[in-house]
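With one protein chain withheld, the remaining protein chains of the complex are depicted in position.
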Amino acid sequence: MIVLIKKDSRQEEINKLIHWLESLHLQVHVSEGVLQTILGLVGDTSRVDIDLVRSMEIVEDVKRIQEPYKNANRKFHPEDTVVEVNSAKIGGGGLTLIAGPCSVESAEQICAVARSVKASGATCLRGGAFKPRSSPYSFQGLGKEGIELLLIAKKETGLPIVTEVMDPSQLPLFDEVDIIQVGARNMQNFELLRELGRQRKPVLLKRGLSSTLEELLMSAEYIMAGGNEQVILCERGIRTFETSTRNTLDLSAVPMLKQLTHLPVVIDPSHSTGISRLVRPMSLAAVAAGADGLMIEVHNNPACALCDGPQSLTPAAFDELARTARLIHATLQAGKEFS
Amino acid sequence: MIVLIKKDSRQEEINKLIHWLESLHLQVHVSEGVLQTILGLVGDTSRVDIDLVRSMEIVEDVKRIQEPYKNANRKFHPEDTVVEVNSAKIGGGGLTLIAGPCSVESAEQICAVARSVKASGATCLRGGAFKPRSSPYSFQGLGKEGIELLLIAKKETGLPIVTEVMDPSQLPLFDEVDIIQVGARNMQNFELLRELGRQRKPVLLKRGLSSTLEELLMSAEYIMAGGNEQVILCERGIRTFETSTRNTLDLSAVPMLKQLTHLPVVIDPSHSTGISRLVRPMSLAAVAAGADGLMIEVHNNPACALCDGPQSLTPAAFDELARTARLIHATLQAGKEFS
Amino acid sequence: MIVLIKKDSRQEEINKLIHWLESLHLQVHVSEGVLQTILGLVGDTSRVDIDLVRSMEIVEDVKRIQEPYKNANRKFHPEDTVVEVNSAKIGGGGLTLIAGPCSVESAEQICAVARSVKASGATCLRGGAFKPRSSPYSFQGLGKEGIELLLIAKKETGLPIVTEVMDPSQLPLFDEVDIIQVGARNMQNFELLRELGRQRKPVLLKRGLSSTLEELLMSAEYIMAGGNEQVILCERGIRTFETSTRNTLDLSAVPMLKQLTHLPVVIDPSHSTGISRLVRPMSLAAVAAGADGLMIEVHNNPACALCDGPQSLTPAAFDELARTARLIHATLQAGKEFS
Partner (left out) sequence: MIVLIKKDSRQEEINKLIHWLESLHLQVHVSEGVLQTILGLVGDTSRVDIDLVRSMEIVEDVKRIQEPYKNANRKFHPEDTVVEVNSAKIGGGGLTLIAGPCSVESAEQICAVARSVKASGATCLRGGAFKPRSSPYSFQGLGKEGIELLLIAKKETGLPIVTEVMDPSQLPLFDEVDIIQVGARNMQNFELLRELGRQRKPVLLKRGLSSTLEELLMSAEYIMAGGNEQVILCERGIRTFETSTRNTLDLSAVPMLKQLTHLPVVIDPSHSTGISRLVRPMSLAAVAAGADGLMIEVHNNPACALCDGPQSLTPAAFDELARTARLIHATLQAGKEFS
């Protein structure tokens, strides 16, 4: 961390600041230039409150050299983290397909979708039991019963299950859930993150609609600081001015995150675009950009118009997508061997 | 609500949709045009899941005529809601000043600030006990002890207190808190909103960093649908591309919200800009735009550089601001009488 | 176009509006519902000023059924437009590589880069002669001399050239330029667009930093309305709140534009991310998303640190990228044949 001191600051004030920094177990190197006095801080600066330092009268600006996250930082953990759940592996250069319906509706529905996506190569089953809805009058999911139905599908197919938690008080229901999902609107629900840090099972953390990558990594850090290292990051579209898609899928986040962190990165193309026709091209693009996995909505009820989510694929469309995604993944892997 | 049916849809499918809509206790008026069949829905459409309807195969688009919120809607409740807490009134054309430190630090600090802002005309005391911080390594507030210190200041000055809750499990600590604040990052923490709907005390609901006004009103609706009508809305800056201020204060939200809803609207100019020098002009602008109140950070420790928040005012600066804000408010009120 | 009339509007006013609409050669179908009177307009509504209609006292809202662009609209022109320049073809399912330096600096530089990118498979040479710079004190490009140097490279390699125009007055210098580029900041420089509509050579139109896809297509429409049908659209990143990349590359724009328009769509991954390390993954993602081409910055001067743009690839890196991009493109084409 580099602290730029304002010109004409009194030496007494500068010394006060230096003593305080040293009390935080940091070494302080002072460079007195003609223009400006600069303090270089050595040590574990991830624990320094940068806003507090920036707010001080004598401080012109503060520049981090180190990132503010430590457990999630690739610099301190160069190898890819691979999250293993039963036979599924997420991270480390593979391509994991997570698929399932938007909402769990019945045992028949979830088991049929589970069998179908498993046959197409998915290794995890997703399905919403607790549904965050912007309106209190919209369907809020089956809740506890939804989780029970997911567990039936898990038992039948062997697929590990991913489903969303909305509040720490729901966690007792998640005992047999394999991966706990944190939704975009809860990415900075710090009490929930802290509680998930005490769990010992994987967490799939979705990026908030207007969260920077650094904020996403800081939220991962909340979980990891509690001792839970199994965090999967998920980009699901950010809020921009463009209105032709529901959100703007930020695929640059894939290579950017892979450089900043060792955690796996998966892409949710269903929620980001909100349009089923865009799911295939954006899924393939995500694979080409280097994503570790895809999380895709698949429904199984073509007869019932009411259940067709605008962003869901049919099982047949998912099957074709899965095949092409694997082809692209294989092409990239072959390319790597020759390059 | 108006539903545009896709050209060349089969009559059988259209009838199926109409029956389903009627099963939701809506009257359906069909207009068959040359171009397009249009369904006009009469009844309580706030309970219709617009995404579900839009997702149907035969639906081209859905247009709301009614807003999706009902309890918060000025159309159904033309008079301003006035939230009363002890002697403080928020809403209905007055100007309420809420002031206090960013974080509660000690009994001396909070009582000194409370006395000072009361003398300047503030009628509510704010202060952070549970602090949402993007880093797990930053100071997270004094928690329970912070609330106890606020209650000491309340007892000493008689000022009602406003402080933030971060999780439903903290609510038992808020028994004597007068107004419960929901922070921007929790605006769509629906479990928390639902729980606050069961409370019978005012909630100050901050707009999320990337939330539309409609989403803010839907979150208010969550609280009101539970039976708690005392919601105060707070604009505190939205996330945009501009970087010279921390967030962009959206003052158009004031007249826009006053038109859409009967709930009081207050402005937090401290957090939105993140720069103390901008607090005064943006506070005065908020008053001129018609805000019902201001929520302002005031610190009392000029000697200690470490405590000066970059966005906090000194007690003297707050005193001057309070006087000028009241002058502008009075000028506007006088103008109204003559016009 | 559907016009919703406000409840309780006077019939006299409604008739006045209907007569005016009919005077624009539109047929007006009136549906009088219980809720609302609705006018359905049949005819060429792309020439109706929607803002004007929306602004009328008796109008509640206006909903387009048709898009406001006509020449660029795939509905009226289902086949892909293929722009042909010498041997290069852009559009129609191929993959065109456009490469070259950010700025043209010297005959040696531009010829060396041209030979190198041609050997790697590029079929167009890009290079900046007139450079739009946000500071008046930054290097503004070699201007006329830069174009002359590009023409030398064209003569030597046979590659058609793409370079940016900033003002209609520069057009006489573009006689032998093959594709005229319009930069993001000029996407709504309507006088320039109108002038380019009078040209009879391809225009590569970059999306503005905060332009919607509809606005991009309306700017293409400006050029096409003048009789110049050869427009190539280019997504180059949009402005969002995220700061880890310079802009956010919106790859959803590829499938979205391919559906809305018949015009070719190319991606510029160099300017969007501003980081050379991201050029490869985002290029491959663009190909997988279905882009018709890539426009990539390549420099040739590894010895001179000063010339290494932060977003430029070395010739060797471009060569590897071109090979992998073609592999992914071929994989997708093969997939199409089987599906």
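When the chains are written out, they are named A, B and C in that same order, and each has its own residue count from 1.
The definition used in the following text is that a residue touches a chain if its C-beta (ideal position, glycine included) is under 8 Å from a C-beta of that chain, and two chains touch if they have at least 3 such contacts.
Predicted model, so just to flag it, every value in this text is computed and none were measured.
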(Q) From the list A:S116, A:Q170, A:Q188 or A:T240, pick the residue that touches the absent chain. (A) A:T240
Q.
For a quick check of understanding: of C:C124, C:A153, C:L192 or C:L249, which residue touches the chain that isn't displayed?
A. C:L192
**Q.** Identified contact with the non-displayed chain, of C:D8, C:D51, C:E79 or C:D175
**A.** C:D51
Q: Decide which residue listed in C:E105, C:D178 or C:E221 touches the omitted chain of the complex.
A: C:E221
Q.
Across the whole complex, list the residues on chain C that are touched by the chain not included here.
A. 13, 16-17, 20, 46-47, 49, 51-52, 54-58, 68-69, 132-139, 166-170, 185-186, 188-194, 208-210, 215, 218-219, 221-222, 225, 239, 305-306, 308-310
Q: For chain A, enumerate the residues touching the unshown chain of the complex.
A: 2, 4, 29, 31, 33-36, 38, 40, 42, 60-61, 63, 65, 210, 239-241, 243
Q.
In the complete complex, the non-displayed chain touches which residues of chain B?
A. 210, 212-214, 238, 240-245, 248-252, 254-256, 259, 272-273, 277-278, 281-282, 284-290, 320, 323-324, 327-328, 331-332, 334-335, 339
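As a working rule, only the chains that are shown with their structure count from here on.
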Q: Select the chain at the greatest separation from chain B, using centres from the mean of Cα atoms.
A: C
Q. Taking each chain's centre as the mean of its CA atoms, how far is chain A from chain B in angstrom?
A. 28
Q: Please work out the Cα centroid separation of chain B and chain C, and write it as a whole number of Å.
A: 40
Q) What are the residues of chain A that contact at least two other chains? A) 210
